[in-house]
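Excluded from the complex is one protein chain; the other protein chains are retained at their positions.
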Amino acid sequence: MSPTAPALQEQVRDFLAAHDPTGISTDEQRLEFLRARFDAGLAWVHFPSGLGGLDAARSLQTEVDEAFAAAGAPDNSPRRIGIGLGMAAPTILAFGTDEQRQRFLRPLWTGEEVWCQLFSEPGAGSDLAALGTKAVRDGEEWLINGQKVWTSLAHQARWAILVTRTDPDVPKHRGMTYFVCDMTDPGVDVRPLRQITGEAEFNEVFLSDVRLPDSYRLGEVGDGWRVAQTTLMNERVSIGGGAMPREGGAIGTLAATWREHPELRTPGTHDALLRLWVDAEAVRLTGRWLREQLAAGVPGPEGSAAKLAFAQLNQQISGLEVELAGEDGLRYDDWTMRRPSDVDFFGRTPGYRYLRAKGNSIEGGTSEILRNIISERVLGLPSEPRVDKDVPWKDLPR
Amino acid sequence: MSPTAPALQEQVRDFLAAHDPTGISTDEQRLEFLRARFDAGLAWVHFPSGLGGLDAARSLQTEVDEAFAAAGAPDNSPRRIGIGLGMAAPTILAFGTDEQRQRFLRPLWTGEEVWCQLFSEPGAGSDLAALGTKAVRDGEEWLINGQKVWTSLAHQARWAILVTRTDPDVPKHRGMTYFVCDMTDPGVDVRPLRQITGEAEFNEVFLSDVRLPDSYRLGEVGDGWRVAQTTLMNERVSIGGGAMPREGGAIGTLAATWREHPELRTPGTHDALLRLWVDAEAVRLTGRWLREQLAAGVPGPEGSAAKLAFAQLNQQISGLEVELAGEDGLRYDDWTMRRPSDVDFFGRTPGYRYLRAKGNSIEGGTSEILRNIISERVLGLPSEPRVDKDVPWKDLPR
Amino acid sequence: MSQLLYSEEESDLRASVRALLTDRSGPDVVLGRIETDQPYDMALWKALAEQTGCAGLPIAEAQGGAGASFRETAVVLEELGRSVAPTPFFGSAVLATAALLAAGETELLSELAGGAVSATLAVPFSFFGNDFPSAVRAEGGTLSGTVTTVVDALTADYFVVPAEGPALFVVAAADVTRSPIVTLDPTRPLADVTLEKAHGRQIAAGDDAVGALTAALRTGAALLASEQLGVAERALETTIEYLKTRYQFGRPLGSFQALKHRLADAWVSVTQARAVARYAATCVATDDPDADIAAALAQAQVSQVAVTVAEEAVQLHGGIGFTWEHPAHLYLKRAKSTSLALGTAANHRARLATLVDLPL
Partner (left out) sequence: MSQLLYSEEESDLRASVRALLTDRSGPDVVLGRIETDQPYDMALWKALAEQTGCAGLPIAEAQGGAGASFRETAVVLEELGRSVAPTPFFGSAVLATAALLAAGETELLSELAGGAVSATLAVPFSFFGNDFPSAVRAEGGTLSGTVTTVVDALTADYFVVPAEGPALFVVAAADVTRSPIVTLDPTRPLADVTLEKAHGRQIAAGDDAVGALTAALRTGAALLASEQLGVAERALETTIEYLKTRYQFGRPLGSFQALKHRLADAWVSVTQARAVARYAATCVATDDPDADIAAALAQAQVSQVAVTVAEEAVQLHGGIGFTWEHPAHLYLKRAKSTSLALGTAANHRARLATLVDLPL
């Protein structure tokens, strides 16, 4: 039987009584605490017992997290290990063997092992299922060759989730296989991919004769597309994001500039600002609606809508911000090629925000793909004529 | 050899000397004058001699028209006979037999015979080539059955240009035939089609066992699509329209309201007004560019762009006009079902303009079809996968 | 605070209102009715009030109401918007009711609760501003003046009349003259209302009158968004349905990507409008301190979504959407008219500028 909210709160209290977080100062103490929390099933309470959870309702997690935070407990730096938490973990849970779950989930959650994602390829773009990274079986191993792109954290990751082509002779959706990839393999070459802001948040990953044991395979051979769908669905749910106060996002920066610089105000930009303020509130309240739905156990399709709207809003706000900055909008802070581990959206110039926001409608599913998804899966509109459905992958026009 | 501009001007002077327009008062005198002008080749100077023209350059027509207007000569009410002039005449010229040209062009130009167009069908919509009005051969005659829609002036027209389906067993583009239709045939039933403004500018036309002699056929049997393309291409050229002064269109009405009613002004609507003023100037100057191109003999593809932009502009302007009117925007003038012979765009309330402008992006080719045309014929982008190209018309999904 | 999602009770209420409207007020019925001299379906109004208790949702049970709140009223408005049904609901169950509730009036409220009579607020439907209206003067115990474009005036039994003073009065329909006007939205009649030395019962004066009128207008702006949401939702749904079944070029129109993307964008904006409208309804229902902002936000955003979606609906229906016989135009007219009602989006943006400290 799954525990109730009060029961869970009691377990948290008991745990905190047994593991006082207040004295933690070293990394080793922090890790020890996190491992104990995982073992107590208080990591992700909706996971099974023995795998960091207690088979509880997903909606109860928030209260648990809040109780730990209130007690001053160390967290697992969720932003840094977001790909592991949001994408790898649910996939391993759904498709992994018992051994795989036991091996990977604990260090994933504690942050001891960082994960990245090897899905996108330069040759496939939005047509993810067209990917061509080859995996060829060689006894109990697989030999991987190909190129992946847009990989955040590849240079820090211990493991990757990887989708490959194992059968080029069947239509594209049917010939894929999903693996856990060892990023320390000598055949893995990670190179920074510079973007329009000047820095390199992402990487290209070249895979040359990478050897993976068959025990790293997730799901059946040829079933990689279905496994990947689980990963992507979880990505979209997690994109909805947390609660945000009014003016909590980019609009706050713009509004602050407006308030602090009366000399920049004009009637034309005033109305533009107000329109964006209204849009930002609409996006924020829609996020609240979405979270209420998730909490009520009815995840709505508004998640795709939220990402689409967020990208558009962010782009418009930063565009106006540059305009409002006037002469200062002509300046930039730094074009130096760097490898930041996180996006520093607010610490930089309006020009940086303007350029970085252009990626919001491309990364994690372009806005065009999201519109396709909404129109077909939500509105039930018929798909376009498909010319690639019954064609073997190797015969697709490129 | 085609006449030069000075030679043409001399011919006009000679004609006016021989046919003094100043005393014309009766309809009969007016008609006589127009017939004489046609016979002198000064109707449409780029038409062949004997058919109202002098084989001159098309660009010389404007000067001729201006010279006649300056002399106070009566015109042929070009707006009333626009379909005849813009669509029927060039098609008859291109595909008609000598007999057809002799029979139809003169009364068409003088306005003695009004023309309408029987192309659109309720079942076909933007997919004009899917039309289903049947024409079946019966000796030297054709028997026509079907329904047409969106027919301006059908209740005043003597003739129509008509596209029919003569072979349902071949793909849709190949089984059509083009006719001149006698609107006095007892099988022709014209009914007003009421629109969202309350009035009925257009008609539905029901064709029941209409009999047309084979001599009314324009072009070969089965070649109707090609003939219709000529008609439609001429329609699009003529939509570009004439020179317009600044604030000559809908923007003028809006600007006048703004100037006359300071009490309606707000910062938000001010910027909206200015944006539309800018857009209106852009559309106007693009029209000038287009006319310069036509005059230089290089008709550009900007014609489709002009219609698209005009529709959008008109809709936005009228939308703001209603908003600006505030309380008066809640009022309408008259919902009575009437059959106006022309669109009285400026004499009515902002609400009328708002509603009527909605038709601008539908009538004469929807904005969606225009975007298809621009992207494929102008930008050279590949067409979408076609599922209807090789299917017999009768087997098309409906 | 309360959640935005619909409660079970709200969903039940919606279901019964929708059943009634589907049965009694389909598009053809509305289209047939608007050109008669009885555009309002008063039988439908009675049925709404009696069968579903819609008229008195925010009125206390002690006064014959349902003891619910304006949040539930907002759900009814969504359904009325979806059907563009001509009923005097907005004037009576929203504007007049909100004014009477805020003024602490109980006598007329008890009558309104059951829907036996209807009332409206005597301000122009486009009314927006911070000044108390001065069209009606109170002199020698009687009221005189003309109020233009009053919503639901033709069928109202009572008028809540703001008059110079400031004060609020209740005036019986027999004491006013009503001139119907031709309206851009034929599903919602407006009338100019003239009072000539009319008898009025004063229900609030001074700050109380100002407060009551302000509350009524705020509630009106907030709840109008729910009607606009219904308009947008239904306009979008019918367009999607149409494009699924209409074939051109051998394919359903709804399979064309350019149209699909526009519908996706429309759906995204409707999704946002729902969150915004629900927030506004919740705020006014709970007297939340954010109610002023929420109401202005609702009219700044939802009203525009309704117009845009209704315009897209006409366009994407193609020729048939431009005809009188197809109901698409009813949604367009309703959307555009309500975008002027109780202030335009630009008016409400300007108000927001003051409320959230973003001055020009």
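Per-chain numbering from 1; labels A, B and C assigned in written order.
We adopt the following convention: contacts are C-beta pairs under 8 Å (C-beta built on N, C-alpha and C of every residue); 3 or more make two chains touch, one makes a residue touch a chain.
Computed from a prediction, not measured in an experiment: that's the story for all the values here.
Within the full complex, the chain left out of the display contacts the shown chains A, B, C. Of the listed positions C:33, C:82, C:246 or C:260, the one in contact with the omitted chain in the full complex is C:260. For the options B:79, B:137, B:191 or B:288, the residue in contact with the chain missing from this view is B:288.
Touching the chain that is not shown, out of A:130, A:143, A:244 or A:295: A:130 (per the contact rule at the top). Residues of chain B that touch the chain left out of view are 255, 258-259, 265, 267, 270-271, 273-275, 277-279, 281-283, 285-286, 288-289, 292-293, 296, 302, 305, 308-309, 368, 370-372, 374-376, 378-385. Interface residues of chain A with the unshown chain, by the touch rule above, are 120, 122, 124-127, 130, 149-150, 193-196, 198, 266-269, 272, 315, 319, 322-323, 326-327, 329-335, 337, 351, 354-355, 358-359, 361-363, 366-368, 371, 384, 386-388, 391, 396-398. In the full complex, chain C contacts the hidden chain through residues 256-261.
What we mean here is this: only the chains that are shown with their structure count from here on.
Work out the mean CA point of chain B and of chain C, and you get 42 Å between them.
Rounded to a whole number, the gap between the C-alpha centres of chain A and chain B is 55 angstrom. Across the assembly, chain B contributes residues 267-268, 272, 384, 387 that each touch 2 or more other chains. Looking at chain C, residues 251, 256-257, 346, 349-350, 360 sit in touch with two or more other chains.
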